[in-house]
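Contents: one structure, followed by commentary.
The complex appears here without one of its protein chains, the remainder shown in place.
Chain lettering (A, B, C and D) follows the sequence in which the chains are written, and residue indices restart at 1 in each chain.
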Amino acid sequence: MSNSDRVRQILSWYSSDNPGVLTNLARLMNTGTLAGTGKFVILPVDQGFEHGPARSFAPNPAGYDPDYHFQLAIDSGCNAYAAPLGFLEAGAAKFAGQIPLILKLNNSDSLSKVEPASALTGSVRDALRLGCVAIGFTIYPGSTMRNTTYEQLRAIILEAKEAGLPSIVWAYPRGTGMAKEGEQAADVTAYAAQISCQLGAHIVKVKPPKEVVYQDEAKKVFDKYGIPSKTLTERVKHVVQSCFAGKRIVIFSGGEAKDDAAIMDEVKQIAAGGGFGSIMGRNAFQRPRDAALKLLADVMAVYKSA
Amino acid sequence: MSNSDRVRQILSWYSSDNPGVLTNLARLMNTGTLAGTGKFVILPVDQGFEHGPARSFAPNPAGYDPDYHFQLAIDSGCNAYAAPLGFLEAGAAKFAGQIPLILKLNNSDSLSKVEPASALTGSVRDALRLGCVAIGFTIYPGSTMRNTTYEQLRAIILEAKEAGLPSIVWAYPRGTGMAKEGEQAADVTAYAAQISCQLGAHIVKVKPPKEVVYQDEAKKVFDKYGIPSKTLTERVKHVVQSCFAGKRIVIFSGGEAKDDAAIMDEVKQIAAGGGFGSIMGRNAFQRPRDAALKLLADVMAVYKSA
Amino acid sequence: MSNSDRVRQILSWYSSDNPGVLTNLARLMNTGTLAGTGKFVILPVDQGFEHGPARSFAPNPAGYDPDYHFQLAIDSGCNAYAAPLGFLEAGAAKFAGQIPLILKLNNSDSLSKVEPASALTGSVRDALRLGCVAIGFTIYPGSTMRNTTYEQLRAIILEAKEAGLPSIVWAYPRGTGMAKEGEQAADVTAYAAQISCQLGAHIVKVKPPKEVVYQDEAKKVFDKYGIPSKTLTERVKHVVQSCFAGKRIVIFSGGEAKDDAAIMDEVKQIAAGGGFGSIMGRNAFQRPRDAALKLLADVMAVYKSA
Amino acid sequence: MSNSDRVRQILSWYSSDNPGVLTNLARLMNTGTLAGTGKFVILPVDQGFEHGPARSFAPNPAGYDPDYHFQLAIDSGCNAYAAPLGFLEAGAAKFAGQIPLILKLNNSDSLSKVEPASALTGSVRDALRLGCVAIGFTIYPGSTMRNTTYEQLRAIILEAKEAGLPSIVWAYPRGTGMAKEGEQAADVTAYAAQISCQLGAHIVKVKPPKEVVYQDEAKKVFDKYGIPSKTLTERVKHVVQSCFAGKRIVIFSGGEAKDDAAIMDEVKQIAAGGGFGSIMGRNAFQRPRDAALKLLADVMAVYKSA
Partner (left out) sequence: MSNSDRVRQILSWYSSDNPGVLTNLARLMNTGTLAGTGKFVILPVDQGFEHGPARSFAPNPAGYDPDYHFQLAIDSGCNAYAAPLGFLEAGAAKFAGQIPLILKLNNSDSLSKVEPASALTGSVRDALRLGCVAIGFTIYPGSTMRNTTYEQLRAIILEAKEAGLPSIVWAYPRGTGMAKEGEQAADVTAYAAQISCQLGAHIVKVKPPKEVVYQDEAKKVFDKYGIPSKTLTERVKHVVQSCFAGKRIVIFSGGEAKDDAAIMDEVKQIAAGGGFGSIMGRNAFQRPRDAALKLLADVMAVYKSA
């Protein structure tokens, strides 16, 4: 299968990487409904670890079963399915070769309310033996442990590269150094995305930025240079630009469950702003399967025509 | 993309392997014209190292260029392209993600006529950084160095498995302990295939067996139990049976260049005997590109309808 | 290309280093407009990580693109371009061999207002695979984490030396133990430079010292021995002297963006004081490209005639 | 300094390599009289080890002094200077940064007349601490130890790549399995060059092929396909083609000392055949310095206008 011109162009931005990393980036881009478009819809299911099982799966109890998510990702035409070790291990052999897998290497439970920090729950070696195409890793800029996490990530990115695996960074500003209203602020989201790219992320995942500019120094700059941030589209544009002028792939999470209309509106604005796609967990697997398949198809249609 | 029933069945024979190995076996089986059929046509180009450049590429000088073979494998709809380090390295970044790659880890030149023995010319780490889906390795049953080679292979298969890579063994009976007429004998070919499977090969590659039974002990058994070996189809059946009752993939090389009719006849007999496919080097890349594309299409059509 | 007498003299101060380190120091000194003069103008772009993307690149949005800075450093005739992993990785293959690269191995974001501390965001191995001529590292003398950082630096300098890479230390006095007015004080700047040299830095980077002597003990000595610190030139002289009587290269940052006249005045005083050069980030890449090229040319002209 | 279009084109053939390797290839191509042309003249001085001191240096006793060769390579405008550990170590600090260095990692003395085999006399770590831009390694296809040597080389190439260093292979067919007349035969030289490329060499060095086709199988192919091999130019064309259709750099040794006219004739034919350059040892350093400088200038002029 030949790479489309767009896929070639995107790969050209990663020319310092070895052919293994490029191959797995291409696999991500050549899979599913959006194959060849350079756009992404990824199904992530780490909420069982992060939020607990009932909060995650009670809305659609089929989701307690790990097989459910593999099949949903395949049937909906996603580019990939991302999960922690256990969920992947439960289905990786059965579904081998049917959907690119992303092993989320660190995760944080919410059994105690503390400063956010993730535990390493998987390794590059696990990703290889499970047949994954990439590893995922969460950072919490603004938290007291941020630097320790950056250093873990740096070492993992280097190890993953040598194994031919690209790295996807979940960037969630959060923690002691960051007020609640800053977590999804336009400036902070763009900054967290920039940090991820500087750390060597091949793909960055952030939340859709809200209409807030949080840092005083950033506010001055947004005002002085008239950086538009009124609409989500405008804010997404700023985030995309902050990912090396669009030369690093950045995708947006769906966040908390909401209704179809709200999601479709959000997705259209992300696509209009040049976002590379969506990573949509709860809004996919917490719906009944048919509703989820329909929603994901609609979302992919937006990106396909973007 | 879902796996076909046949692909699922084949993967079920490798259930002791980890999901990484299964994923890469599935990638091989889900690529190209024969995707989903469980059949294989692979383009191997190691002749530059094994026989020298002029003998390999003078018939079709386009083949001096490593890019040519990547493109031929892609355009002809092969399942994979196999080559030594240098040839893969020359195009792996440019063609990343377009064709599954197999790194041939050992190779032997023919500048001196000595007991056959291959040098390790690549490693599992190389296979990972180049984005390969499998490693290839040649053994010479019958040669004085055979046991050393089996031991190298054993270690490499284990290392490759941990990295999620299946192993493909080129089994060529040859050497001091083996007369010329034994090299492609029906019993010897089946025996070499069995050795490869016992060593842990996921895929075995042998030459089409000739109408000879070479070993005295084997002759007695072929006679006593009436093992048919008159036609190539019959002999292929015996080889397939010798690969764990058909539960290990075995494919057949095309050997020296010959005309289209001879090749098609051979392929039909291989297919009729239950062979999983062909690995066709000189008969592909030494033809003009159009002729090669036509021939490979014809060969694939045979396997598709088998 | 022969080394100039001045380059030879400077290299002679590093005679305990191996030829690899000397070679890379020579590369830095034999590149760009100032080749052969022993003077330096370096383009550093770590502000995306340190200050965030909008604050860094909104003034000249071309700078969101990592390629822009490689090209600016090349076209302006800089000695080198310094940046964190992500920015270097984005262009290192494309611009290979065109400009010496310095990998900044640690960086600190400003998403939370806490005690300054940098995370290790790169490694000596990264510097080698990216083709860098040196590594960069930031210390914050006066911060609570200073000793941990010094220890990291010590280990990295040793590892870098074995790989033939010199080390450049960004020395920024800052943190709990240091009042705001001390951060750029003449005595403190000289002290931080001395610490860097004592830790084994081959090149030190400090801010232009202000007309303050901060430490009581230092004040007594400045008074008793009449150390002049009225003009920037005088203060630079003291810093240069504090870098092993001028036998370690010390360069000065431009700091916040200001107008051309202010910069040129500062640069002239640095040059007059014996400073080895400028490392000029925001004052370069935040100007329109033409203005940046003109300014850098003017700055280089000052050093050339110094 | 920008890379010329030709340098960019050559680097594009090595796109699977990391930026460090590309940077050092660019350094080789951006140095000396031939900077930017993609052509090479390299000074190698390993004869003290390979042939003994008197045979090497008596014709021009200045060459006993290691400094002499550094200075000759610099003053003549060579792209690089290649030598074993001791000779490089003797001058690497003194001449740091003035000429790219290539550390020859294995060498063979001629104190006993035995099957050719080289000892490892240096390491990648040595190359880094000495500031080298590449490593050199000799193979003897046709010798009994060839496979062991190929395996050493394979491991060294991988280690060197990780350190950002390209590998240059000296390919000398020789040994028990190769008659004297085969050593420089057209087919054998092309074959040895192909083997080197397949092993991962970035640059190959062979002797100018003679008007012999040595292997019977090759003779048939040369005849059948009318591969011209009457003139050196024709034979060089075949060698260049055998180096991946000219996508791997191949340079030619000068061999034994001869007069200027003979050398210039040879060089013109190499250049006409598309050879990338010459590596000229004895014909350079065994002449008086002025004669060597003139000869090297004349040789470079041929390549420059090729």
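In this section, a contact is a pair of C-beta atoms (placed from the backbone, for glycine too) under 8 Å apart; a residue touches a chain by one contact, two chains touch by 3 or more.
Bear in mind that the values here come from a model prediction, so they are computed numbers and not experimental data.
Partner chains of the missing chain, restricted to those shown and counted over the full complex, are C, D.
When you scan D:Asp5, D:Asp109 or D:Asp298 for touch with the missing chain, the hit is D:Asp109.
Here the missing chain is touched by one residue of D:Glu89, D:Asp187 or D:Glu266, and it is D:Glu89. On the side of subunit D, the interface with the absent chain consists of residues 48-49, 51-55, 57-59, 61, 64-68, 84-87, 89-94, 107-114, 117-123, 125-126, 130, using the contact rule stated above. Mapped onto subunit C, the interface with the missing chain covers residues 15-16, 18-19.
Here is the rule we use: only the chains that are shown with their structure count from here on.
Path length between subunit B and subunit C in the touching-chain graph (shortest route): 2.
Distance between Cα centroids is largest for the pairing of subunit D with A. Rotation angle, subunit B onto subunit D, C-alpha superposition: 70 degrees, expressed as a multiple of 5. Residue numbering at the subunit A/subunit B interface overlaps substantially, since over half of the positions present are found in both copies. Averaged C-alpha coordinates give centres for subunit C and subunit D that are 39 Å from one another.
For this pair, subunit A with subunit D, the centres built from the Cα atoms lie 49 Å apart. Residue positions of subunit D touching 2 or more other chains, listed in rising order: 15-16, 18-19.
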